[in-house]
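The following block contains the structure, expressed as structure tokens.
Heads up, one of the protein chains got dropped from this complex, but the rest are sitting where they should.
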Amino acid sequence: MMMRFLRMPHVGRFFSSVAVVAIIAVVTGPPGSTATPTAGFTGSFTEKTSFFGLFATARYLEFFVFVLLLFGAWTLWVSRGEQLKAVTSKALGAPRAVAQHKPVKWGLRLLLVVVAIVLPHIVTDPFWQAAMVEQLAIFVLLALGLNVVVGFAGLLDLGFVAFYAIGAYVTAWVTGALPTPAPFGIHLNTFYAIPIAIVIVMIAGVLLGTPTLRLRGDYLAIVTLGFGEIITIFANNLYGITGGSEGTNAIPHFSFHAGFLKYVWGLGPVPYYYLTLLFVVIFILAFSLLEHSRVGRAWTAIREDEVAAESIGINPLKYKVMAFAIGAASAGFAGVITAGQTVFVSPATFTLPVSINILVLVIFGGMGSIAGVVLGALVIQTFSMYLIHTPPAGYQPSDLYIYVGALLVIMMIFRPAGLVPSRRRKREIGMAEAGEGHMDELLTGDTP
Amino acid sequence: MCSRPLGFGLQFLTGTNLGEALGAFGHYLTSHFATLRLEFWGLLVGGIATGFIYGMVAIGYTLVYGVLRLINFAHSEIFMSGGFASYFLLKAVVGNSLPSGWASIGLIALGVLAGGTAGAVMAIALERVAYRPLRRRNAPKLAYLISAIGASYFMFNLAGKEFGRYNISMPQIYIDHPVFTIFGAPVQMYYLVILIAGLIMLIGLDRLVATSKLGRSIRAVAQDAETASLMGVNIDRTIVLTFILGGALGGAAGFLFSLGSGVVYTMGFTPALKAFTAAVLGGIGNLRGAVIGGLLLGVAESFSIAFVQAAYFDVVAFGILVLVLLVRPTGILGERLGRSA
Partner (left out) sequence: MSDDRIFDVQNVTLRFGGVVSLNDVSLHQDRGEILAVIGPNGAGKTSLFNSLTGVYQPQEGVITFVGRDGKPISIIGKKPHKVSGAGVARTFQASRMFSALTTFENVKIGAESHRGFGAVGAMVKGPVTRRGERASDAKTVELLDFVGLRAKANTLSASLSYGDRRRLEIARGLATNPQVLLLDEPAAGTNPSEKLGLANLIRKVRDDMGVSILLIEHDMKLVMSLAERLYVLNFGSVIAQGTPAEVRSNPDVIEAYLGSSAEEMEGQT
């Protein structure tokens, strides 16, 4: 009797709504502590709040309203969802068709670049100006790089931050900021660190990739995770080489001297914003050309069916290592910019959660879709900066990962191809779900 | 304990000439092997105890791998939940008293029970939320990995928010003292607790999987899920029960681990990474292999203290993992939950 009651779709939906809203309440609620482990949970419901700024009340009232809203929306979706989908796709059909025209497409892109260029003159709050470089532009770069690895080549890399770290530390090294002497005792201009760091990071990618990329997908994920951890452990403990946990703060700013032309990127974030923006545009162009090139097609082939790809002469290991090295290059570059801008490098910047953070940008935006990844990075990083700018009571920076973790699960359940799905990726997921294709053998097949 | 830094080991790299460098390296090896000889039995006992914990967690990986053919990335948080649940329960029961004798044994059993229950409950929740919807859609494996990573991040950071982010030590529920000595090495009560509790649970699980109806269905699903379902095995139920078994063992291991190292929201990460190494070492999907892998890894790690700083322990474990994956990815006993369990 009880079970039958619970199995009724409306009842199940109602209890699921309660559970979902309860989780949201706890996630957004006040923190607890070791001494009062239940305070956070109870406070999530009893705490006083203002009801959408209208009148003072307690959270549980909001809770009930949200449960009802969710239940209603869900029920509506179940009964009218298909109609709703049809209406929206019809409404979006015309603008989508217009956006497909080449001149319109390029016009829109140009518009975005113009907006990006004038943005620092609209947003003048120093907090947001700094965030635009350190948290947005840099993470767009990182996400673009990880997208090559995860999105294009289909390799789950959980230690991507290691390449970011190597880029930053190499910058510190060649500019003479580390305890260990710079190569040949020459302290280079920070700009020269860019090619050096990129080359070294790519070599690191090849060195890590060549043995490990033969492994099955899930093993690769663990090995890269360990690699990321090990880089941090070494950075933390090799005092004589890396400066240990304090790192170094003696990296010179970027500067440019050519005859009478002289420019030094100082402490302000805006010059760095333009510098990074320039490279973001370059990386976007380069990676989209790459996606639609022979290399991009070979990656797709390997991702979908490694055996078939090999049978027509594609060397999977070679292309996977290539993806690793190219992805690493952009992370290494991001490392140089970070080091040059903050003049400071320490292991705390390059922890595992940062790797996960970058992964979330890629997953949320859409694996393999450059536009998606950029959008995903902008949305999530803005959100995380907003939480730091105007934190809820008791907010800690690592609370962000509660949201981020939940987002990963939600995306995988409801929209695995991401916000702006890549066309190829979306088809592949659909095919894997229909039991077609051989994509999964990458992850489950026995290692030879 | 010996705490010679790895930095010493690395000095030979920066030595001025080759002869000097080799000399330094030779000295490094001999002096450290001497330490190892002196403390052999003590390190061995400690290593076996740690190995039991790794083995218990590794079984969770292996069981889930057996039925779903994927690595449960969120297993670390099941381990953590065992630590927290047992901490809060024991704190409430013990208060500020200092139990001993039978009371201690009862409290240890209570802790194992609390940890195991919490682990099982978390495992059920995890299966329902992060895995089942994907299974319904027949999603690609990459989706499961990502979903599990997300669940893991959600769980441990939420724990950090709700229960504080500082390491807290377990209430003292027994008096830790050397119970007896083996070849002059004292064996601490803590190690005995782990050995006895671990042994009971591992033998229980082994019998359960080998003889019970549940065990048979787990093995059937592990061998061939499609055929098993045709033979009338309820796949969903079997998968949930597998998560429960692995979760209970993982949660209990979380309690045993916290007895020595305390409770903190990030406590799952490193032991779980090592347990995963143990599972691969023993051959993923192989129950006894997981325990043997755990013991080997525990002992290897314990001995490595004679050579490297504690900070580099994870590097050693990780090095072993990469080596195993590259040289013998099927592990020592091979991957075969179906036949050998």
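By letter and in written order, the chains are A and B; residue numbering begins at 1 in each of them.
We take it that contacts are C-beta pairs under 8 Å (C-beta built on N, C-alpha and C of every residue); 3 or more make two chains touch, one makes a residue touch a chain.
Since the model is a prediction, treat every value here as computed from it, not as a measurement.
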{"item": "Omitted chain's touching partners, listed by label", "value": "A"}
{"item": "Residue among A:Ala250, A:Ala286 or A:Ala371 that touches the chain left out of view", "value": "A:Ala286"}
{"item": "Positions on chain A contacted by the hidden chain, ascending", "value": "286-287, 289-290, 293-298, 300-301, 304-305, 307-316, 322, 326, 424-425, 427-428, 431, 436-438"}
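The rule we apply is simple: only the chains that are shown with their structure count from here on.
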{"item": "Chain A and chain B: spacing of chain centres that average the CA atoms, whole Å", "value": "30"}
{"item": "Residue numbers on chain B that touch chain A, as the complex places them", "value": "5-7, 10, 69-71, 73, 88, 129-130, 133-134, 137-147, 149-155, 157-158, 160-166, 168, 269, 273, 276, 280, 309, 311-312, 314-315, 318, 321-322, 325-326, 329-330"}
{"item": "Residues on chain A engaged by chain B in the complex (per definition of touch)", "value": "26-27, 31-35, 37, 40-41, 154, 156, 158, 211-212, 214-219, 221-223, 225-227, 229-230, 233-234, 236-240, 352-353, 356, 359-360, 363, 396, 398-399, 401-402, 404-409, 411-413, 416, 428-429, 432-435, 439-440, 443-444, 446-447"}
